[in-house]
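Before we start, here is the structure in question, set down as structure tokens.
The complex is shown incomplete by one protein chain, all other protein chains being positioned as in the whole.
And then chain A:
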Amino acid sequence: MDGDINATAPGTTPPDTDPARKRRVHGMLKLYYGLNEEGKTVDQAESMDPCDINGPHFDPEVYLNKLRRECSLGELMDQETCMVKQIRSLDSDMQTLVYENYNKFISATDTIRKMKNDFKKMEDEMDCLSTNMASITDFSARISGTLQDQHAQITKLSGVHTLLRKLQFLFELPARLNKCLELQAYAQAVSSHRRARCVLQQYSHMPSFRGIQDDCHAIMDKLAQELRQKFRDGGSSAKDLSECVELLLQLDEPAEELCDKFLSHAQSRLEADLLGLEAELRPPLSYGPTAVTDPYTGPAHRLSVEPTAGSPTGPSSLNNPFLSPSSRTDILEFIDRGCNEFVSSLCLVIASYQELFVNRPQEGELASKNIPQMAIGKLHAFVDALATRYFSLVERRIQEEKSVGDNSLLVRALDRFHRRLQAVAKLLPGSAVPSQGTEIVVRAARERIKQYLAALQSFYLNSLTDVRQALAAPRLGGSSAGVGSHLGGPATGKEAPASLPELLSTLSASILNQIKSVLASVHLFTAKDITFSNKPYFKGDFCSHGVRESLVVNFIKFVCQSSRQFCESAGDRGGSTPPALLLLLSRLCLDYETSTITYILTLTDEQFLVQHHSPVTAVTALCGEAREAAQKLLNHYVKVQGLIISQMLRKSVETRDWVNTIEPRNVRAVMKRVVEDTTSIDVQVGLLYEEGVRKAHSSDSSKRTFSVYSSSRQQTRYAPSYTPSAPMDTNLLSNIHKLFSERVEIFSPVEFNKVSVLTGIIKISLKTFLECVRLRTFGRYGLQQIQVDCHYLQMYLWRFVSDENLVHFLLDEIVGSTAHRCLDPAPMEQSVIEVICERGATCIPVFLPLTVPPASLSSCP
């Protein structure tokens, strides 16, 4: 049939796919049988068209009219043949369906007939079965009726049996309990007793039972006694103990009392541990690596931190065996012992206590007593009390840890201490113990920083003392080996005395090294593997406030401050500080200002990753302070050196009788000394400071002639017209000079260079000279002597100063003032002065030929 449709359809309808056509066929069949529920919507959509040949509203008239109107004759013919074909195929389809259905109907009829026969046979069998069942029921009822009596008897018998057994248990109970007691099977005894207890209680009105009960009570009392005894003895292990407690609890002992007893028992044992620890603290033996110095390394090494501190080669373990074999344990051992003995048994106690009293399944009347809360409260109090004692011991021990040598040992000890306390924290969540422990660690760290600061400071002061000794050591032949080794410098073995730059470099290098090593050891506190390093204090405050501020910044401030003190204390009371030290320190402070401070702080910030939460001291502020100190030191140096030269000059002026002196033949020795000293100061300063700028000077400054008083004596007046026209006695030139020149500041701050320093010193000296001269009266030769002296100074001093005019001016003033103070002012010929001075130049040991200009050398015979 399919084939038929296929063959006939192609002309009119587009070639359809198979399933679609099938559906259409089914749809039509359904429609036929009235089952059109499925295709309803589709049909409805189509149904509106009266021209749809398959739709329900098909109107043949309309359809025909439409065809006739729309199609040509050919098409109508085609349409007709197609229609005929379709009708034909539909007819054959219908025939096939009818045939199929008929066959099915036939087979169904056969089956029904067969079933009818089978059912009839089954009905008979069912009837037979029901009769049988009725007879069985009957029999069974009869049997149970006969057996009922016997069954009741048996039940009664078995009841009696159990009762008897119970009674037997009861009667045997005292004996059994006794036996248990003998065998120390306390647990068994208690459980037996518990089983019997209520029964005995119930029947206690009967005499026999009363007897048993009393017996049992006596025995149980004895047992409880024994248990308590055992509990009290304390010799037993923790496990035994807990067993005891459990049994006693079962025996209705009051839990509170038990808690107390348990804790007091534990306390006695923990206290023994604490006493052991305390015993270690007690003997304050005089010991310590600080007191001993290795003969080979010198005192400077006392601070040095072993890179592998904590290893067996650490200084304490190295020194101790030789010193005091009975010497105490180090802090790590101490803490170890504390942890292993005290903390671990404390943990054990806490754990078993919690097991016994807090976490036990609550049963019966015990539950109502609210034991866990009470027990926890007691435990906290107990732990707190003991921990406080433990902490105080630990703190005492930590405080004794004064030697700053092996920080790693301390850090490791603290770490262990802290780590072990975490166990307590886990066991006892609400306890304050771990936080207290952390606090101790924090305090120890703080204390440590203080100690390091003190150590740095004392190191610095020791270094200064060393430098001082090196400076004081005789310049000639004095071996500076000691100094070099003290400072760890390279000068060991050298015969030449350590020069200033060497001293400076060794000093600053050793201080820097010291700071670095201290930083390294402090850094241990923040190492990754240390448990407390991630506490907030060690992350923030310790780094910024502790290390940076309290340690590094404070040390730098200390350096500046102690330097300043040199200026103040030594200033008035006879300058105990050697000037060279002042100079050296000044340079040190200046170096700090330019580079070292920045370097140190950067180093610190990098090492400790300091995050500045709180405001910290700025680098610039520190640099400012250092610079101020450097300036102050240098000023003071100038003052001190100026003073030394001034004193020479003053004595030389004050002690001489200038009226009755002889005609000058020579430069006075004092002047030579002044020039010599100035030269050596020049050398000294030149070692540490740069040359500095000076004004260009004339080609032959040493040859400059003095415009001495005689040439300037003119009857003119400098002052405004209100002075009367009396004989003029004032030095015109000097006054004019003053009018046009800058005011000379005598004790003024100097710059950080050689020329400025020397200018300062020379200014001070010459001004003193001037003031002293003004207080004296001179004769003719006195004036001439001063002239000679001044010319001599003129020859040598100009080269040290920044502005030679300053020297000229001051020397002019001196000579001018002398002339004023002269009874018989007859100045010496300039040429004579020059001759005397040049002769003088040859007499003094030629100091540093380099500084003498060729002109004056060539003039020497």
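Just so it is clear, contacts are C-beta pairs under 8 Å (C-beta built on N, C-alpha and C of every residue); 3 or more make two chains touch, one makes a residue touch a chain; residues count from 1.
FYI, contacts and distances are computed from a predicted model.
**Q** So one subunit is absent here. Using its UniProt record, which name fits best from "EIPR1-like beta-propeller domain-containing protein", "DNA replication complex GINS protein PSF2", "Regulator of G protein signaling 9b" or "GPI-anchor transamidase component GPAA1"?
**A** For the chain not displayed, UniProt's protein name is "EIPR1-like beta-propeller domain-containing protein".
**Q** Tell me which residue among A:S92, A:Q201, A:S458 or A:S748 touches the hidden chain in the full complex.
**A** Residue touching the chain left out of view: A:S748.
**Q** If the hidden chain were put back, which of A:K767, A:H791 or A:H808 would touch it?
**A** For the chain that is not drawn, the touching residue is A:K767.
**Q** Using the touch definition from the top, which of A:P434, A:P579, A:P664 or A:G779 touches the missing chain?
**A** A:G779
**Q** Considering the whole complex rather than only what is displayed, give the residues of chain A touching the chain that is not shown.
**A** 571-574, 643, 659-660, 717, 719-730, 735, 738-739, 743, 745-748, 767, 771, 774, 777, 779, 820-823
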